[in-house]
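All protein chains but one are shown at their positions in the complex.
The letters A and B name the chains in turn, as written, and every chain counts its residues from 1.
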Amino acid sequence: MYWSSLGDFLAMGGHAGFVWPSFALALVVLLGLGWSSRIAMKAAEREHAEAKREARADA
Amino acid sequence: MRDVPMRRGMKRKHKRLLAVLGLVAGLGVAAALVLTAFNDNLVFFHSPSDVAEKKIAADKRFRIGGLVEAGSVKKDGLTTEFVVTDLRHAVPVVYTGMLPDLFREGQGVVANGKLDAEGRFIASEVLAKHDENYMPPEVADALKKSGQWHEKPGDHAKLKPGS
Partner (left out) sequence: MHALANPARFLRLMAAIRPYAAAVAIIGLVVGLGWGLLISPRDYQQGETVRIMYIHVPSAWMAMFIYAAIAVSSAVALIWRHPVAELVAKASAPVGAAFTLICLVTGSLWGKPMWGTWWVWDARLTSMLILFFLYLGYIALWEAFDDPSRAGRAAAILALVGAVNLPIIKFSVDWWNTLHQPASVLTLEGPKIHPDILWPLLITAVGAQGYYVWILSLRVRAEILNRQARILRFSAAADRRAG
């Protein structure tokens, strides 16, 4: 472990205002993209199943 | 009879392959020409050698980049005087204002401003240029102690005198 205290860790040598927003942004963007991709996939699965059902009903 | 459309299909595929290769090659050449033509404008800063050789007009704003010469930094309140060098030529710089964290002797800097009548560079902005080396402080100290520390321009600011 590099840090001697939690306060030191959070302070980031006085540059907390630059380090923490960088990590927060990456976390938010990557989680958000993963979440929205999952939603898009679920929606596509529903749409595909529905189109298949309709095509079968027509036939 | 059946292999006629097949052959035509192959031909079309080759045509598309050639078209894509042609597009990429043509764009590459065009980009290279444009970048060569605008070479001077793409340079973010000029080196002290550029200043010495090109004789930049006294009232023209530009950026100068190089190493802060060791022992040249003189502070008087908020005004800092230092010498920027590319190890071939050197230009004295005068700057009033806050300096970035990484500003120190031997470190690369880029200053924005213009030359005065005496050939001094009056800077309105000074940016520190970081180098490509990353190491813990203890390692840097150990290297300095063992005499393995290389203070050459390639280790610090990327400088291309006369380019």
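Everything that follows uses one rule, which is that a residue touches a chain if its C-beta (ideal position, glycine included) is under 8 Å from a C-beta of that chain, and two chains touch if they have at least 3 such contacts.
For clarity, every value in this text was computed on a predicted model and none was experimentally measured.
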TODO: Among B:Asp59, B:Glu118 or B:Glu132, choose the residue that contacts the chain missing from this document, as touch is defined above.
DONE: B:Glu132
Task: chain B, residues in touch with the chain not shown (by the definition above) - done: 13, 16-17, 19-20, 23-24, 27-28, 31, 35, 39, 42-47, 65, 98-103, 107, 110, 125-141, 158-160, 163
TODO: Pick out the residues on chain A that sit against the missing chain.
DONE: 1-3, 9, 12-15, 18-19, 21-23, 25-26, 29-30, 33-34, 37-38, 40-41, 43-45, 47-48, 50-52, 54-55, 58-59
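Heads up, the rule we're going with is that only the chains that are shown with their structure count from here on.
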Open item on the list: Nearest whole angstrom, what separates the Cα centre of chain A from the Cα centre of chain B?
Closed with: 36
